[in-house]
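One chain of protein is taken out of this complex; the other chains stay put.
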Amino acid sequence: MKTQQEIINDFPILKVSVNGKRLVYLDNAATTQKPKQVIDAISNYYLEMNANVHRGVHYLSELASEEYEEAHRRVAKFINANGMEEIIFTRNTTESLNLLAYSLGLNELKKGDKVVVTRFEHHSNLVPWQQITRKVGAKLEFIEITDDGRLDMESAEKIIDDNTKIVSIVHMSNALGTILPVKEVSKLAKEHGAYMIADGAQSAPHMKIDVKDLGVDFFAFSGHKMLAPMGIGVLFGKQEILENIQPFLYGGDMIKLVTYDEAQWNHLPWKFEAGTPNVSGGIGLKVAVDYLEQVGFDTIHKIESDLTNYAYEKLSELPYIKIYGPEPKYRGAVISFAMEGIHPHDIATLLDEDGVAVRAGHHCAQPLMKLLNTDATTRASFYLYNTREDVDILIESLQKIYKLFS
Amino acid sequence: MKTQQEIINDFPILKVSVNGKRLVYLDNAATTQKPKQVIDAISNYYLEMNANVHRGVHYLSELASEEYEEAHRRVAKFINANGMEEIIFTRNTTESLNLLAYSLGLNELKKGDKVVVTRFEHHSNLVPWQQITRKVGAKLEFIEITDDGRLDMESAEKIIDDNTKIVSIVHMSNALGTILPVKEVSKLAKEHGAYMIADGAQSAPHMKIDVKDLGVDFFAFSGHKMLAPMGIGVLFGKQEILENIQPFLYGGDMIKLVTYDEAQWNHLPWKFEAGTPNVSGGIGLKVAVDYLEQVGFDTIHKIESDLTNYAYEKLSELPYIKIYGPEPKYRGAVISFAMEGIHPHDIATLLDEDGVAVRAGHHCAQPLMKLLNTDATTRASFYLYNTREDVDILIESLQKIYKLFS
Amino acid sequence: MSSLYRELIIDRYKAPLFKGKLDSPDIFFHDANPLCGDEVSVYVKLDENKNIKEAKFEGSGCAISQASIDLVLEDLQGANISEVLKLDKDYIMELLNIPLTPVRLKCALLGLKVLQAGILVYMKKQENDQE
Partner (left out) sequence: MSSLYRELIIDRYKAPLFKGKLDSPDIFFHDANPLCGDEVSVYVKLDENKNIKEAKFEGSGCAISQASIDLVLEDLQGANISEVLKLDKDYIMELLNIPLTPVRLKCALLGLKVLQAGILVYMKKQENDQE
């Protein structure tokens, strides 16, 4: 097993110095850094096997195709899907959810139907549904948030009804860190015959995902938030549903037969992957998944919950800091906070001068921010390479900033 | 200026050996190899500046955002667009064309309107329009092909009329190599008030593109076919049109303001780039464009036309070979051919044993193949790192194959 | 020249032993791989024990797809149809005895798959007739 120091050594960027200080990277909910295993896998791909995939009869193309398919199989295993057929590679979570809004939404929704999301949603799981429900004359409704920042299950029970055709909820809030009870909501959705979608952008990097156990029909996530390259995302979908809905993007590789007048679709998952895919991204994702499972989600969870608890405690000791969202036991490795009288942008800029990278803003969840009566928060988010020393540097720097302003 | 040997040395994969033979890569119309400059740019990105872009207030995010925007500006200059606002990064040509089918097609087309394409189209510029015209009740019509494999301009004049709302044509055919007169067709489209789109997947890698001179409203191409990484493509669109049409994908980064009920769009080009983009891909594309312009399209054209003429000549000398498509002067660096009594798949497999990578199949242009009375051809396609020696090896191997079968 | 295109395959491609039609066959099926244009039809006559008595194919496409079905029909003379249904890609790889990449394996398998599909249709029909 790797020690945490060995893990840290796998991430070359952590040795970068920022304003003369060691980089303390606490912006993992936005995107994570990449281990050298992943960086090397991308280079090796272009050094040794780059080619267009599918139908190529030459050596490189066979090699690239095999690796690209293998990446699908690897991801299927990673989330306990039935096989490659259920794994569509997209650019990111956003594209995965838009694919559903178009292919499933336009297919299944009728005037008067309901789509249900929550008050927590990232814009990527909100705006597509706003648009598609408006287009078809369906309604968009929201499961409420409790005062302590959790999902209100009573509200869920009230809102999910027999008119509900699609339920799509975030698994872990990127703004508050709250982990939502997807399994329970799935049960409600199934009771009412609705499709169940989870936005796993923030959960897949941090916990073992079992799509069967969660009871979801679809599960979306992004490679770049879990050690993989940018430009590669995933949509898991149950095979029987994917077979019955329209494709989203049309073109090369997703067809079986084309005449000038019409087309027949290729088998899964290719039906949903049009044009030349991001092969190096897919292979990078496979290596990232290997890396995560080699370290193990137990170890990752141990590291992260220690940091989250520690940071929560330390931040709570500062009287001028207000933490948003629920107690640590209901949240992932994300802490959003406000500092009396100082704007998050100023905090982030000043933290940056100490080498600390955090995010400041609405975290692509403007309506939730409004609900919390703020425009923006400062957010620190942790991953497997962060340490208590990182948290200490954050806290010290925050104390200096407060002094500067008072 | 670089010598061709220096160019070849920039491509590490060309030293790979296939079945004990030197790799002769003649599948460039499918995807091109990458120079070490591009491979290094990707690694460096992940080693030194990886972060999510836009709105990040910390050092890495500022750096990554700046580089990512710069990549848009660089591409704008590359094709003589007015600026970053007109450059949307997508995954590939296929996504660029689908974006138009949805955003422009659904916006502008009414029952009875006409969309005009050609008999040459790649599936990516055919199937999206089949689907969208069917959805809105518009008609899809085809500009014919002449007997010698060129665009029939008389047919174009007849078919493009005042009912025509969108004209979308391939700039260079990937199946036949034919270069189409986009400028002339643009004039026809403009005379009838239609939007003009060119599919530049095969042209942008090989010739200087000037979107103003071509007179197009939109121009789509793929990075991976021009030395850039996979997973990055481009859609150029005129600013005033992009401002007036609906976005395609909805989510993070493409919005200005979101409430639970509605959303306002971000300014261009971000309105059309939803979710975390492929930043390393964008940066790789910028370096690829730098590389192409450093070599110069004059030099590239000289290398390619020499190879195309040479190969055309040598292939013509073999009586059992039939070349599809027009004379060399009307074509780019692509030659599709058939060999009496031997299936293209067998040819490609046997060429591969000699280290020669070509493509065999329908080249994502099934209807065109049918028009040519075949299911598949063998295609050799050249790029700046190919040599006459590569062609000699191809020809020799083809002769051996013919003997084997006779 | 080539391990892959062993003489046998090229011979059988150029001069197949089982190419042709059968009148009123017990089993007939046709399928194609639209992606590369390979096509195969099979015609089979059975004896009273459902063993293959006579078989022919028609088709067009690459050497591997055409030689493969020719070799399959030769090898399966007298075979019981229930046995034929159990055959898979390992059988084909052994029969052809050449290294096959995944793409070319699809060519090699086409004929067997057409034959098996024909058998399934036949068995379904038999069942229905009995009811």
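Annotations for the structure displayed:
Note that the chains are named A, B and C in the order they appear, and that numbering of residues resets to 1 at the start of each chain.
To be clear about the criterion, contacts are C-beta pairs under 8 Å (C-beta built on N, C-alpha and C of every residue); 3 or more make two chains touch, one makes a residue touch a chain.
Computed from a predicted structure; not experimentally measured.
Taking the complete complex into account, the chain left out of view touches A, B.
Considering the whole complex, the residue from A:Asp161, A:Glu184, A:Glu353 or A:Asp392 that touches the absent chain is A:Glu353. Considering the full assembly, A:Phe405 is the residue among A:Phe142, A:Trp265, A:Tyr320 or A:Phe405 that touches the omitted chain. Per the touch definition above, the residue from B:Thr31, B:Asn50 or B:Ser65 contacting the chain not shown is B:Ser65.
Contacts to the hidden chain, counted on chain B, fall at residues 55-57, 62, 65-66, 256-257. Touch with the hidden chain on the side of chain A covers residues 342-346, 349-350, 353, 360-362, 366, 374-376, 400, 404-405.
The rule is short, and it goes like this: only the chains that are shown with their structure count from here on.
Once the centre of each chain is set as its mean CA position, chain A and chain C turn out to be 48 Å apart.
A separation of 31 Å divides the Cα centre of chain A from that of chain B.
The set of chain A residues that touch two or more partner chains comprises 55-57, 257. For chain C, residues touching at least two other chains, in rising order: 34-36, 103-104.
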